[in-house]
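Heads up, one of the protein chains got dropped from this complex, but the rest are sitting where they should.
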Amino acid sequence: MTEQTASREWVGFSLRRVWIIAVNTLTESMRQKVYNILLLFALVVIASASFFSQFSFGEEAEQVASVQLKFIKDFGLGALSVFGMLIAIVGTAQLIPNEVENRTIYTILAKPVRRFEFLLGKYSGSVLLIFVSLVMMSMMFGAEMAFKQQKLVGEVLQEEQDAAARGGLVDHQEIQRNITSIRADALDPNLVKGVILIFVKLALLAAITLLASTFSTSMVFNVTVAFMVFFTGHLVGTAKELWEHSAFARYCLALIPDLGMFNVADDIILGNAIPWLHVAKVALYGFVYLATVVAASHFIFSDREI
Amino acid sequence: MRAKLLALLVVALPSWLMLPLVGSIDAESVKLKYGGARVTRQMRDAIGQGMAIALLAGFRGVVADFLWIQSHGYWEKKQWLQQYRDMEVVATLQPQSILFWDEGAWHMAWNIGYAVSVDTNNVTAAQGIKRERAWHERAQEFLARGIENIPNRYELYFKMGWLYLHKLAPDCGDDLACKKTRYCEATEYLRKAASFPDAPSFVGRTYARALEECGDIGAAYQQWISMWKHGPPMSEPSSILEREIRRLEDQFDLPDNVRVFPKHPTKPPASP
Partner (left out) sequence: MDAIRTESLTKKYALGWRRGKLLALDRLTLHVHEGEVYGLLGPNGSGKSTTLKLILDLVAPTEGAVWVFDTPATKVASRLHIGFLPENPYFYRYLTGAETLEFYGQLCGLSGTAMQRRIDELLDLVGLEHARDRRLAGYSKGMLQRIGLAQALVHDPKLLLLDEPTAGVDPIGSKDIRDMILRLKEMGKTVLLSSHLLAQVQDVCDRIGVLNLGRMILEGEVDKLISDQRRLSITVQDLSEPGRAKVEEAVLSVGAKMVSVEHPQTTLEHLFLDAVGRDERGAGEHD
């Protein structure tokens, strides 16, 4: 039989198959005990931020409120970042090793499924997991902020009442200003910008972990590589300053993702204005970088003997 | 091997092509003063290994907050120098935070200053006063750095003016020339503070008082008038404004027709 009489069937790239694998990955991950415990722990830690914020001191009610809200925001977004990172890295690191251990990778690739569909599907599942986790943590965070805001406004009004009862001078304009400032502080829409960039950073870390996992089926290796990139990524900013004048250094450093630029949370919390354009630029950098890493993973994975 | 080279290339090329984008992001970050001071060796020694790693991971805010809480621990143990050191580190970590500069200075000048003046370890009362004045100076230097970092908000200018008014000027003791100089320095800062559109009313009032202490009563009167004219009508402080304006108008013994609050009113006062 020659090729002329052979089948003319063709299996093209299918986004639907990618989606099926992604949803399967998400379901499988979300049903794991480790994930559920981690998420629960994250929610508890975020909720406990309120507790820590009690240790705040200030001259007057407004300062106290300001400090307490700052604490909650710092802790809350910090927890989002840390737990998000654990979910992103550990969650992605085990994807392909688990498939090999369960033999499911053989069953999937034995079907008319392209290797890239499989890889992209697994990665997308990871990104979905990160997204869902961030949404849940953000909701807890948001609820906590709303609750605290109510409490603080209540305290300010109480103070006003007490002052009026004592017959002292009550500056209504001042009180209103305090309350408005507390409300604006607590429900600062700019916090969303912080969360968006945390999400992009985590998707980027997941992509790096994916790339590592195409080289090795050892989870320890994958996780270690990802954490190394995480720390190096934060040093890039400093390195760029140190070697400002060397073009060679700049080109080398460009290969490592500059993770520092995603940490706008601190500045948002301090009240620094971060324009949407800036957020868009950083997000674009993140997306392009992670796309290149996923493409690199594809090249390695396509060649790999399973 | 070929696959690995291809992989490297597919990451490298776009990364290099994005260098202008990264450059633009970095430039913006510098302009908007994102981040904070760089982590120096001394800072690393001051805060310990664990926190240094947290810093490296980008958790500046959390580290700063933690150190802030720690500094209050030192306050309670009367370890003022450690408290001061921690507050310095915190302000250095997040120089964009008004709160840390503001409260830090408050702690130094008001709390620590008072505490050292009544400290039982003082051999003489004079020593206590000397120590207290040293802390007032520290607060002044601290706030000055704060203002350098945050020149576009009213809070720190106000605090500085307040510091001059209530601590640094009285520190002059019987030296009236020194006192007057300090009061006038206070007016410089308070003028700046009052010039911000979102400055609350007490800033303006403090400015007016400082002007009087500095000796420029005319300017003080103008300040009260301008507050009366531009302030919202129904708030309590308007009664304060009225009281002060009346007092100065009496002091200058102004004729009724130029007064805001005439002695013998034929028509209601020129309301704002």
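Going in written order, the chains are labelled A and B, and every chain counts its residues from 1.
The criterion applied here is as follows: a contact is a pair of C-beta atoms (placed from the backbone, for glycine too) under 8 Å apart; a residue touches a chain by one contact, two chains touch by 3 or more.
This is a predicted model, so every value here is computed, not measured.
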Displayed partners of the chain not shown (whole complex): A
Among A:I20, A:V90 or A:V288, the residue in touch with the chain that has been omitted: A:I20
Chain A, residues in touch with the chain not shown (by the definition above): 1, 3, 5-7, 9-11, 17, 20-21, 24, 27-28, 31-32, 101-104, 106-114, 305-306
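Everything below uses one rule, namely that only the chains that are shown with their structure count from here on.
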Residue ranges of chain B in contact with chain A within the complex: 2-4, 6-8, 10-16, 18-19, 21-22, 24-26, 28-29, 32-36, 38, 56-62, 64-65, 69, 72, 94, 96-99, 102-103, 106, 200-202, 232, 234-237
Chain B contact footprint on chain A (complex, rising order): 52, 55-59, 63, 66-67, 70-71, 73-75, 77-78, 81, 169-174, 177, 211, 230-231, 234-235, 237-238, 240-241, 250-251, 254-255, 258-267, 269-274, 278, 281-282, 284-285, 288-289, 291-293, 295-297, 299-300, 302-303
